[in-house]
Structure formats: structure tokens, C-alpha cells
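To start, the structure under review is shown below, and the notes come after it.
Here the complex is missing one protein chain, while the rest keep their positions.
By letter and in written order, the chains are A and B; residue numbering begins at 1 in each of them.
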Amino acid sequence: MANETQKVFDTGQPVLSIDGLNVSYPVYGEDPVQAVRDLDLHIQPGEIVGLVGESGSGKTTLARSVMGLLVQPGRVDTGTIQFDGKDLRALPEKQLRAVRGKDIAMVIPNPRSELDPLVTVGRQISNVARAHLGIKRDEADQMAMDMLNAVQIPDPDRRFKAYPHELSGGMAQRVVMAISLVCSPKFVISDDATSGLDVTVQAQVLDLLRALVRSHNTAMLFITRDIGITAHFCDRVAVIYAGEIVEIAPMQSFFENPMHPYSVMLLAAFAHNPTLRAKWHKPLASAAPAHGGACAYAGRCVHAEDHCRQNSAELRELAPGHLVRCHFPVERPL
Amino acid sequence: MTHHPGPAEVDASVNEAGEPGVKPPGSSGFLASWRARLRFLLAVLASRPLFAVGYIIVFAVILLAIFAPWIAPYHPEKANPTDYLQAPSWRHLLGTDQTGMDIFSRIIYAPRIDLTIAIGGTAISAIVGSLIGAVVGYYQEMGGTRSLAAGFIMRTADVLQAFPVFVFAIALVAIFGQSLQSIIAAIAFVNAPIYLRLMRSQVLSIRNMRYIEAAYVSGANDMNIMLRHVIPNSMAPILSQLSVNIGWSVLLTAALSFVGAGVEAPIPEWGSMIAMGFGNIITGQWWPSVFPGIALGVTVFGFALVGASVEVLADPARRRALAGTLREKKRPNAPSKQPAEAA
Partner (left out) sequence: MRVLRYIGRRMLFIVPQLVGIVLVSFLLVKMIPGDPAVMMVGPMASAETLAKLRTELGLDGSIMYQFWIYLTNLVQGDLGTSWQTTRPVLNDLFVRFPATLELITLSLLLALLIGIPLGVAAAYFRRSVVKKFSDYYGLLAGALPDFWLGMILIYFFYTIFQIAPAPLGRIGFAVMTPSPVTNFLIIDCILEGNWQALWSTLGHLILPVVTLGVITAGPILKMTQSTMERMLESDFIRYADMCGLPKSVVIRQAFRNSLPSIVTIVSVLYGFLVGGAVLVEIVFSWGGAGQYAVQGVLNADINPVLGFVLFSAVLSLIIYLIVDLIYFAIDPRIRG
């Protein structure tokens, strides 16, 4: 799959545009923690963008900002989130609810605790369809049944009447996908969706998700900690560190020529090559990413120079569609 | 992924503690110094005035109890038959009861006995109950005779708790005879199973934490582990229960007196005062019952508020959540966020 010819997306009207997004969490007695900082991201219809970063880098915060469901006390400080021409931040709660689940759907990890334990899975799928499409119960149940078939659940008739605790993790994940896709959304956010599954199951579920999304020409933001998955999966890859996108590029360009030291470090770690890893990984002197007047990654960068510690870095386009936030981009990493 | 502490915190905790979960909770650096704690407490009280009200009430009631002889205008147990059932006036601020005793003075003296009973009973039950609970929780899953004994203690507590609380308390007072000590004993007895259960469930959940295992592996004995790790880390719910329980015990004391199984008549006690005024309220003299009831209600309310504040403050997660809602003004000389401080 990695060698599949790269799909080219016209640069027309993006389905989702995020511009200048800043999200922070206030902390008592300290400066607020800036979880997402000046983030721009544009996703074309049908495009799959992988977003890679470590825990705490702001991935989930970004996803939740798009859904308008930030965890308290987080707040969007500035920025716009445009979906399909609508400014999501300006939409009143009621209209936002109509968008969620219908036009923008989310696939989440740990699916068994995300399903209502007291309702059969079939009903949970048809409830979403009923809420958004204004259809009758029978019709919605039929759609739910079709969805269960589409996500290739074995023995769907029986599973329709099953309760979440009776499903395996992989099956529950398929149910969550069915819920997300039942209204044929234009945009799907998958937030680390398969992280709790066995590796083999994970691969099946991912292939299925990709096939379903592609067949409906649905755009997707695919959030993951596993940079390896993005290689099989995405049209573009974005790497996020400390709330900033440090590198964003078409898939092929990214894997052939990664330019940010952090991306290189992630790839080196993924390659399971101890020498490479040692070369790009620096034992942490200071863990805190320094913002303002310095490159956020300077503290962990093996190539950091005084210049990096005194000047913040900007995103620069160094190859077609390939943007890097680094003063001294890596030329021959491996 | 519900809580987003930001990159700084995540990195630091992973690097320094090695594995999350090995460090005992409560050692987080947020609120490191006593000054920071005090400042935090004041900020909390400022943003939650209700909590402040609770502390003020409790403080005031304790002061009243201590300084009653200097504040009260009349002797609390001296009947003045010519002055019976006087409505509130300047001479008798809250009026007099049917025997002519000054209600204001009696209300001020009452916390002496009510609080003695409630605090005494609660303290005994908390100490005895939680010690037994800790031992039971610690040994329950170890097998052998010790776990059998633990099981037996729990079944006994089951049977004791199956009794209707109030009838049980009255029966205890009846057995021990109507005295201050026996009321305290009755209240301690009724409350002890609460602490036993609370402590046991706490210890059961803490017992299997990795820092207990770590202490065990590094050679600490049972006693040591219990005193230095298990009990300190189980205290939060016990502490928050204490204050609420004191308030509840005040209510129980009053109820015992109300049915005539508690403090005996001329001694100033809110419940017995309410009972004494019961006959009068039907005929329209409301003050002998109403005022002690208000005093009682306000006191219990105060203790409940303090309990509620402790419940929030003693729980690290809820404390953090509360801190998140405080809109503290940035101090001009605030130390800039250093990595060391975040760890």
C-alpha cells in the first residue's frame, strides 16, 4: 500500500480550514498551558491527513477544538475553524450538534467505554441516524444493519442485539466506525482510534476504515502516535510538537525527505535501528519546550545552536507542499 | 486523554518518576510550600464564599462554647417562674421558656454539651473504626486465620448496621444509663461502622498500588507500610467525612434528647430545648423551640460546609479542578515557569 500512487488533490475549496488556532488551558497560579499554538491546517475533500505527535503535543486538543467539545477549562483563544464554508466557532450549540456526527464524525479509541452500556449496539447506531436524518425507527434500524455489514462484523444479525460488554475490542471499534459513518459525513477525525487493539486487529480495522473513507470520498484527519501507520494510510503527513506543526508534507515527500529533526527522530525510533536512534535522540536536559524567542524543539534537538535558542522558527516551504519549521533543516538524515 | 497537562508536565513526570504510579500520590509539586497552600486556601475561600461561611460558623460556635459564661446574660439552668414564656424582648433577647429560663443564654451554653458529645463521639468512632478498618483491609486478602477474622469483623459490622440507627442508639443509651459518657459511647458505636467500611475500601484499593509493593520489596514490614504508606494515603475520605459526621452527630444528640433518651432536661441542649418548647408551639409561643432549632441547623450547616470544602481540598484531582476554575490575577513578580517547578 505504501507504493500506491499518490493521489493529487486540487487546491480548491478545502473542506476544513483551520487558521491561526490558539488553544490554552488555564492553570492556577501559573501561565496558562498553551496546548495548540498558531496552527494552520487545510484539508481538501477526500484527503487523508495524518497528524503525528507524542502525548501532550496537542493532537486531541486540536480534534476537540474542531468538534467544539474542549475539555474544561480549556478554551480557544483565537483563530478560525471553517468547515464547508461555515465558521464552526460562530455556530450556536444547537446547530453545532446538527453538524457533529452528521457532517463531521469522530472515531475514538477505547471504544467499549465509549458506548452506552445499557443500549444494544444496533440501537446506538440507529439512534444517531435517526437524530440526524429525521427518519423512522425501522428505516434507521435498517441503515444500522447495513452499516454493521459494511464494517464487516461477523454475524451482524446477532450483533445488532448485542450489548457493548458482549463485544471484543475490535468489534466494538467496528461498531464505533459504523456509528461515525452512518450519516456519510464529509469529514472524519480519527483520534488514535486503534491504539488499544492488538496489532493484527489494528491492521484490519485500519484497512477497513481507509477503504470506507475512500469509497465515500470522505476527508479524514488521522491522529496517531505511530508514525509508521501514516505511511500506509495518508495522503499528507503533519508532525505536531508542543502545539505547533513542525513539518507538513505530502506523504511521499515526507518519508523520502524528512527535514525536521523531530520528524527524523520519530522515524529513527520507528525504524528500530539503535544506531540511528542514538544519533537523533538526545537525553533530555530540559524537558520544557521553550516558547517565545526560541525554537520550541531547541531543548531536545541534537543540532540546536545558539541561533535556535534565541530565535523562534517559522514554517517555510522548502519543497512543493513541504513545509518545515526549522532554522537548519536536515538534509541527509539517514 | 481527558486531562491535558501540557507537554512540560508529561515529559517531566515520565522522566523523573520513571514509571507513572510508583510515586505515592499527593507528592505533586503544585502547592509545594506552606505559603503557597495558605494562599491557595484563601483564594479558594474568596471564590467560594460558601466555604468561608462554613469556617466562620464553626469557629463562632466553638468560641461561643468557650466564652459562654462571659457572654450569656443569665444563668442557663436557673428557672424564674415569674418570668415564664416571655416573648423576645430587650430583657430576654430570645424570650424565656415555660419554666422562665432565658433562651438566649441556654442557646449559647448548649454547644458546650452538644459539641463535646458530637466531637467526642465522632473522634472515638473515627479512630477506632478506621484503625480496625485499616487492619481488616490490609489482611483481608492475605488468606489464613487473619483473613477469616477480618471476614468475621465485617459480618459483625453488617449485623450492627442492619439495626435501625436511631432505635439502636436509644437502646445503647438505655443500656449504659443516661449520662454524658453513654451518649458519647452510643454515638461512637453508631458511627464506627461508617469509618470501618470507608477505611477498609480505601486500604483495599491502595494495597495493590505499586508503591506499596515497592515498599514491601525494599524490606519494610507490615507495621511500617501500614503507618507510613497505607494510612496516610487513605486519609482523604476519612477527613472529609469527619466534619460532616460531627454535624450529623449534633443532630443525633438533639434527636436523642428530643425523645428523652439524651441529655436531661435542665442542662442546656438544643434538642431538649426544642422538645421542651413543643407543647408551647401549638398554643402559639414559637420562640422556645424555633431559636434552638435555628442554632442547631446553622451549626450542622457550618460543619457540613467545612466537610464539603475538605472533600474538595483533600482530593488531589478535585483540588486541581478547583484550581483550574480560579481566576487568580497574575502576580507581577510571579516566577516564570521553570521546568523544575512544573515537576
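As a working rule, a residue touches a chain if its C-beta (ideal position, glycine included) is under 8 Å from a C-beta of that chain, and two chains touch if they have at least 3 such contacts.
From a predicted model like this one, the values you see are computed outputs, not experimental measurements.
Engineer: Based on the whole complex, identify which of B:65, B:131, B:171 or B:235 touches the chain you can't see.
Structural biologist: In the full complex, the listed residue that touches the missing chain is B:171.
Engineer: Just one of B:81, B:143 or B:284 touches the chain that is missing; which is it?
Structural biologist: B:284
Engineer: Among B:60, B:93 or B:160, choose the residue that contacts the chain missing from this document, as touch is defined above.
Structural biologist: Missing-chain contact among the listed residues: B:160.
Engineer: For chain A, enumerate the residues touching the unshown chain of the complex.
Structural biologist: On the chain A side, contact with the omitted chain comes from 67, 69, 96-102, 105-106, 108, 110, 113-119, 127-128, 131-132, 163, 165, 176, 179-180.
Engineer: Suppose we count only contacts with the excluded chain; which residues of chain B make the list?
Structural biologist: Its contact residues with the unshown chain are 50, 159-160, 162-168, 170-171, 174-175, 177, 244, 247-248, 251, 254-255, 258-261, 271, 274, 278, 281-284, 286, 289-290, 293, 296-301, 304-305, 308.
As a convention for this text, only the chains that are shown with their structure count from here on.
Engineer: Report, in whole Å, the distance between the mean C-alpha point of chain A and the mean C-alpha point of chain B.
Structural biologist: So the centre of chain A lies 48 Å away from the centre of chain B.
Engineer: For the complex, give me every residue of chain A touching chain B.
Structural biologist: 25-31, 33-35, 54-58, 60-61, 71-74, 191-192, 242-243, 284, 286-289
Engineer: Could you list, by residue number, the parts of chain B that touch chain A in their complex?
Structural biologist: 1-12, 15, 30, 36, 39-40, 43, 320-321, 323-328, 330, 334, 337-339, 342
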